[in-house]
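Shown here: the complex without one of its protein chains, the others still in place.
Here is subunit A:
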Amino acid sequence: MYSSDDYNEGGYESYGDYEPHTGDPQYDLEYDRSYYQMPDMVKKFLVYFRNMITEGVTFEILNLYENTFPKLTEQFFENTPWPSEKEVAPVVDNDHVFMILYKELYYRDIYARVPGGPKPEQRFLSFYNYCDLFNYILSAETPVPLELPDQWLWELIDEFVYQFQSFAQYRSRATKLSEAEIEALNTENKAWSVLVILNVLHSLVDKSNIKRQLEVYAAGGDPDSVAGEFGRHSLYKMLGYFSLVGLLRLHSLLGDYYQAIKVYAAGGDPDSVAGEFGRHSLYKMLGYFSLVGLLRLHSLLGDYYQAIKVLENIELHKKSQYSHVPACQISTSYYVGFAYMMMRRYADAIRTLSSALLYMQRTKQLFSSRSYQNDQINKQTEQMYHLLAICLVLHPQCVDESIQQVLREKNYHEKMFKMQYGDLGEFETCFTFACPKFLSPCPPPIEPGSNYGRDAVKHQTQVFMDEVRQQKMLPTIRSYLKLYTTLPLAKLAAFMSAARGGERDAVREHAALAIHLLCFKHKMKNVVWTKGPSGLDGKFQSGSELDFFIDNDMIHIADTKVAHRYGDFFIRKLLKFEELNRKLHHIKI
C-alpha cells in the first residue's frame, strides 16, 4: 500500500509525460486508474464479503449487499467504477463464484451510475457474466451450495431483464451509433437475444418446479413434497419465482399481454388474481399490520393482556414467502394491472392497481430507508396512479377512499377531468408516461432513418388509442343518463345533437344514438375474474357504476349511489389526536 507520500512522488513523476485528456470522462477515469491502489477498507470488505458468501450467512450478506456496498461506493468510488476483475481476483483467491457475483454488482453499478450508459463491450461482458452465473446454477447436477438473500435474488432477475431492455433500446438507436459500435453489435449478435433471455427464465422456472410448488401451496399442501431436489433449495425456489415475474415483465414489454397474464396465472396463483400479492400478502400484510395496530392500541389502553393476546395469531398465520420483497410485489402489480387495462378488463386492473397502491400507502415506512430502491418505486407508484386514473375514466367505479383522496389532491384530478371531456391528447400523454418501455424483439434493419424502439411504443399507444377512440362518446352519454331514471331515446338523441350544435336530422341522430348505446353496453361489460387459479378466467360482468337497459323506445337507468364514508376517517383522526396528546404530555420543558 502506498503511503500518501509515495503516491505524490510517483504521481509527480508521471505527470512529466502527462498525456492530454481524451475528453471522454470514461477513458480519463481509466487513465487515472493506472495510478490507483485499492483502499484497505475495500480490500477487507471484499474478503469479508466473500467469506460470508462461502459460509452462507444470509443476513450478513444482505447487510453487506444492501448497506455496506452502497456506502463504500459513495466513499471511494463516487466518480469511478469499482475495481476491475483483474484487481479483485487476487484479493479473493480467484474464487470463481464470488467473482461472478462481484462482477454482477460491478456491472450493475456501471449501468446505474456511469453517465451515458455502459460501453458496448461492457454490455456484452455483463451478459456473459450472467450466462456464467446461470450456467453455474442451472447445469449443476445437484443444487449448488450458494445462499443469497431474497432481496438480491430479486434484484438479480430484475436487473437481468432491465439490462436486456436497456440493450434493446441502445440497439434501436443504431443510426446514432459510431461505426465501431455497430461493428461490435454485428459480431456479438447472439448476446442479449430475446430467445436467450426467455430460455434462461424458463429454465429457472422449470428447474425450481415453482409452478407445481405454488399450486400445492395454494391447495394447502406442503410444497416441499413436489419440489424435487432442486426446488426444495431456497436459491432455486426464489430464482424460479422471480423468473416468473421476469417473464411477466418481458411479455408485457413485447406487447404479449395474454402470455403475461398467463405466466402470472401459471404461478398457480391460488385464491385471487391479485395473487401472491393480493391474497398472500396484501391481506396478510394488512391483517398483520392491523394486528400490530391493535397491539399498539391495547398497549396504549394499558391492556397488556389483550396486547399480547392479539400477537398469538401472528404466529398462526402462514407468512407469505415473498411478501418481504416489496419491489417484487409492486413490479408484479404494475405489470399485471397494465396488462389487464390493455385487455379492457378495467375492473380487474382497478382492483390490482388500487390494492397495490393501498398496500404501499400503508407501508410507506418500509421503503423510506433504502434510498437506492426508492426512485424506482416512486416512479412506478406514479405510473400506477396514472394507469388507475385512465381506468377510472374509462370505467368509473368506487375505489378506496384514501386512493380517491390521492387522485383528488395531486394533479390527477385535472388530468381525469380532461380525459372525461374527450381530450385524446391527455389520454395519450398519460399512457405514454405510464406504459412500460416497450421493446422490439428483433434487431432493427441496418438502414438509416428507422427509429425502431420508438416504433414499438408508438404501436402499443396506437392500439390503446384505438380503444379510447371507440369509446369516445361514452362519457357524454353517461353524463346525460346520470340525470334521469327513465329517458326516451328521442329525447336523448335531441340532447346529443344540441350539444354537437349541428343541423337536426332526427332519423340519423336516432340511428347514431342507438349505435352508441349498444357500444356503451358492449364496452362496459367485460370479463372480470371471480375465482379459480387463472387470472385469465372470469365472467362477463358490468361493474360500472351506471347501467341501463332499453325497453323499445325508453331507456331505463340504474345508478349506484355511494354514501360518504366518515367512519374510517374519524377513527384514524381520533387515534392520531390521541397519540399527539399523549406525546404532548410526555414533553418536559
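In this section, a residue touches a chain if its C-beta (ideal position, glycine included) is under 8 Å from a C-beta of that chain, and two chains touch if they have at least 3 such contacts; residues count from 1.
The rule is short, and it goes like this: contacts and distances are computed from a predicted model.
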Name the absent chain by its UniProt protein name; which of "Ras-related protein rab-24", "Eukaryotic translation initiation factor 3 subunit K", "Ribosomal RNA-processing protein 43" or "Putative WD-40 repeat family protein" is it?
"Eukaryotic translation initiation factor 3 subunit K"
Of the listed residues A:Val114, A:Leu198, A:Val406 or A:Ala494, which contacts the missing chain in the full complex?
A:Leu198
Omitted-chain footprint on subunit A covers residues 194-195, 198-199, 202, 254-259, 262, 294, 297-298, 300-301, 342-345, 398, 440-442, 455-456, 458-460, 463, 466-467, 470, 485, 511, 514-515, 517-519, 521-523, 525, 527, 540, 542, 547-552, 556, 558-567, 571, 574-575, 578
